[in-house]
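Here it is: the structure, laid out below.
Only one protein chain is missing; all other protein chains are in place.
A, B and C label the chains in the order they appear, each numbered from 1.
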Amino acid sequence: MIYSFRNDYSSICHKKVMDKLIESMKEQNIGYGEDYHSDNAKKLIIEKLGHDADIYFLVGGTQANTTVISAVLRPYEAVIAVESGHINVHETGAVEGQGHKVITIKGQDGKVLIHEMQHILDTHMKTHMALPKMVYISQSTEVGTVYSLEELKEIYEFCQKNSLYLFLDGARLASGMAASGITFSDLGKYTDVFYIGGTKNGGYLGEAVVFNNKEIAKNFDYAQKHYGALMAKGFVASIPFEVLMQGNLYLEIGKKENECASYLAEGLKKLGYKFYSNSITNQIFPIVPKELFFVLEERYGVELWEKLESEFYAIRFVTSFTTTQENCQEVLDFLKKYQCN
Amino acid sequence: MIYSFRNDYSSICHKKVMDKLIESMKEQNIGYGEDYHSDNAKKLIIEKLGHDADIYFLVGGTQANTTVISAVLRPYEAVIAVESGHINVHETGAVEGQGHKVITIKGQDGKVLIHEMQHILDTHMKTHMALPKMVYISQSTEVGTVYSLEELKEIYEFCQKNSLYLFLDGARLASGMAASGITFSDLGKYTDVFYIGGTKNGGYLGEAVVFNNKEIAKNFDYAQKHYGALMAKGFVASIPFEVLMQGNLYLEIGKKENECASYLAEGLKKLGYKFYSNSITNQIFPIVPKELFFVLEERYGVELWEKLESEFYAIRFVTSFTTTQENCQEVLDFLKKYQCN
Amino acid sequence: MIYSFRNDYSSICHKKVMDKLIESMKEQNIGYGEDYHSDNAKKLIIEKLGHDADIYFLVGGTQANTTVISAVLRPYEAVIAVESGHINVHETGAVEGQGHKVITIKGQDGKVLIHEMQHILDTHMKTHMALPKMVYISQSTEVGTVYSLEELKEIYEFCQKNSLYLFLDGARLASGMAASGITFSDLGKYTDVFYIGGTKNGGYLGEAVVFNNKEIAKNFDYAQKHYGALMAKGFVASIPFEVLMQGNLYLEIGKKENECASYLAEGLKKLGYKFYSNSITNQIFPIVPKELFFVLEERYGVELWEKLESEFYAIRFVTSFTTTQENCQEVLDFLKKYQCN
Partner (left out) sequence: MIYSFRNDYSSICHKKVMDKLIESMKEQNIGYGEDYHSDNAKKLIIEKLGHDADIYFLVGGTQANTTVISAVLRPYEAVIAVESGHINVHETGAVEGQGHKVITIKGQDGKVLIHEMQHILDTHMKTHMALPKMVYISQSTEVGTVYSLEELKEIYEFCQKNSLYLFLDGARLASGMAASGITFSDLGKYTDVFYIGGTKNGGYLGEAVVFNNKEIAKNFDYAQKHYGALMAKGFVASIPFEVLMQGNLYLEIGKKENECASYLAEGLKKLGYKFYSNSITNQIFPIVPKELFFVLEERYGVELWEKLESEFYAIRFVTSFTTTQENCQEVLDFLKKYQCN
């Protein structure tokens, strides 16, 4: 393989994260997240939010989604998500595994639509249908799109009006923030709970779950342990955030990823390729002839996203904190040559 | 109210069921389904099937659906159903409550389509998506339609080929059998597990779960108790089936319900009403002006099914074992008069 | 079999309950517990309590225990019970099945001891241990003993002081009330939630769950449906209570059962038999030689309770609403003869 564009979790971690880990090798820390690194990472996040919050460090995205949803909802309560939402498609029924229905709406461009959520509420039948109590969105979405600040506000207001909690999955938050201009302060104001993805944004693991709504965070430590989501070495989960939350590092990682993806997308457009979605984040979805996909898969590890008509495939390129403009140019050069043959 | 067409569970039970209950008042029976009545009811069902089967008596439909699905599937396995399926819409997330994802397909006329199920299998992604392992259908469906024997066979063959279990919800099986011509022997051959609805077909309660596939029935008694679905007075759950399975009583109840519904539907068509679905069972869905719905709701307890465009409502009339042709004629007479005003 | 003393759920129901059922055959009622009979049964119960309460009619004991516990507790919260408690021993892990740990204490005579519960609280370790949040007791207990009013009050005060909910399982409440002198008004004052057993006290089925603490009853209708514990024919579950709650019928059934059990116990004592527990309710546990147990099992359906030392068995006789003094005398006569051989 020349360079893998398969995903944004193929390399261990950002150099600065590793430096911190090495630096901390000599320490003895208290377990289960009651250590200095966890406290420090929380402090840095709270500074960015501009208000107090309850913060917990979990290992991965599916775990974070499931633990948050199950800790907050009552058994008969459900979460609304778009059909393409990660919790609905790619988590092997983890949310249902803890007892909660995922009520799906079609959405548009991977994003929820308020009128569709309103329809769910309007057609709810007391007692006989799972009670919608939370809205799940992700920034960026599964198809690389982002919510604008205006859209986020509107959704949050809708939730507030209808007694729904708003939960934002930030597995790819760095890229999503860079693309949308939404800040931590905005996330602090316009969600009940969200998480800051570490795994896909330079950490070796970790998702920092941030409860702006402290009431629903009550006893989350118990839930975390109950669902097997509490690390004995809690500091291993928080150290990445101690680093990523320094200055603008997190955002810069997202920005760089987006720039690379954009550079690649522009080049692909010039070469005549159409796209499956209007992504401005670190995942792009060009449409290529079936046979080209197999070539690209071998050279760049790209994945098939969806089989379209007439032997065309939508495929996915993902840039990460390791991707450079040179990596992208190499793809474009290759394709130029490929097209000449 | 003149006569309630609200549903098929508004009266206690068929007279013959009550007679048997009264007759059994003096007895002392063993608990938890190990009694004579349960044995006898099983024997009668097995006679109709024409082959051996494992049979259990549960209380109601949601309980039967959830207990069967949870007892048979592994935690990460999912059940395929149409979007309008009872388990997907009207069971308050009970199946998800026991950990299983319901994978939905659009379907047509309330029925599954094989090519849509095939698409689910084709786009399944190992490890990352809930594993489809069962297909859930109901006879009759939520919109009053039925599977033909040909359709049932085809679905069963599809399931067999793809290692999926076929589970048929028979909450309204009497009406469904009468309308489709499908026999108990057919159900015995072309499903892995199904249940014979008692609650909505003349019993005061009860659903007889029939496992043709005895392998998946292993330890179902434990599952039944584990999910709170085992009655201490098991004979109370089986007595209705001892009666309903005598001769053709069950089928006759369905036939009579269908005849009444058909009589009513024909009359409504003559009066110019259109229908929401092509039901030939005991649920019919005429479309009426909004204001007429409120009149009918008061006189006949009918329910709103769906708000359509231009102030028209699809509403539901349900006939039951107590409904007579006179009850239906009274509705038609009323509507004739109503239209003249 | 001469007469079965196996349990108190071997006969369909009390004659008066059946009369009411027959009387209601002609009616059409609304489904899912929104009917007249349910309202009426609730009214009668509330009159006995002397204060308002939220009341729901479920089918059986395991279902009632599991649904109440799961609806009230958060996932990581646990219920304290004695080791011999029904939820710990004889419900096939139903409470755990819905995610909750049963924390056991030894107790004494089938009853919880406050100092043991205090020890659970004292040794609780934040985050790392399931959080005790409810105490489960039953009246009468598994070994036929009862809590006195004084004991109940003390337990309730302990619970109040420690933010624990008190839940009383009343599967055998009629007998328990008759033996203890505890009234519905007492149960209304000194529990958060309890249920009035129908199945084992003259109903053909049914347990009336009474929430004195209305806050924890919020959305219980959703939980009831979610756990498959809501009957379509809700009136079938409430009719028994409409009858049993008339005047003193419920208590009289318990009193009669206890009198028969006491008559039998006294006779057995005179014949020289020792007892396994000091029951004053409708379950008694004489100790007999192994070979006699097999004789009694065949004649009276009695069950083995525990194998003791030296080939002696503790066995269980249960009286029910059908038991007469004659039935008991017959046992005593038989044993007298048996001893002479």
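Here is the rule we use: a residue touches a chain if its C-beta (ideal position, glycine included) is under 8 Å from a C-beta of that chain, and two chains touch if they have at least 3 such contacts.
Fair warning: this is a prediction, and the values are worked out from it, not measured in the lab.
S.K.: Which of these, A:74, A:226 or A:316, touches the one chain of the complex that we don't see?
M.R.: Only one of A:74, A:226 or A:316 touches the chain omitted from view, namely A:226.
S.K.: Please identify which residue in B:76, B:158, B:235 or B:276 touches the non-displayed chain.
M.R.: The missing chain is touched by B:76.
S.K.: Residue-wise, where is chain B in contact with the chain that is not depicted?
M.R.: With respect to the unshown chain, the touching residues of chain B are 32, 70-71, 74-77, 98-99, 126-128, 130-131, 219, 221-227, 230.
S.K.: Residues on chain A that touch the omitted chain in the whole complex?
M.R.: That gives, for chain A, the contact residues 1, 3-4, 6-7, 9-13, 15, 18, 21-22, 24-31, 59-63, 65-67, 91-94, 97, 199-200, 204-205, 222, 225-233, 235-236, 301, 322.
S.K.: On chain C, where is the contact patch with the chain that was removed from view?
M.R.: So the residues of chain C touching the missing chain come out as 75-76, 78, 89-93, 96-102, 104, 125, 127-131.
Criterion: only the chains that are shown with their structure count from here on.
S.K.: Going by CA means, which chain is nearest the middle of everything shown?
M.R.: Central chain: B.
S.K.: Would you kindly state whether over half or under half of the residue numbers at the chain B/chain C interface are used by both copies, giving same or different?
M.R.: Counting which numbers both chains contribute, over half are shared, so the two copies meet through the same residues.
S.K.: Between chain A and chain C, what is the gap in Å from one C-alpha centre to the other?
M.R.: Averaging C-alpha atoms per chain gives centres 50 Å apart.
S.K.: Suppose each chain is reduced to the average of its Cα coordinates; what separation in Å results between chain B and chain C?
M.R.: Measuring from centre to centre gives 33 Å for this pair.
S.K.: In chain B, what residues contact two or more other chains?
M.R.: 91-93, 97
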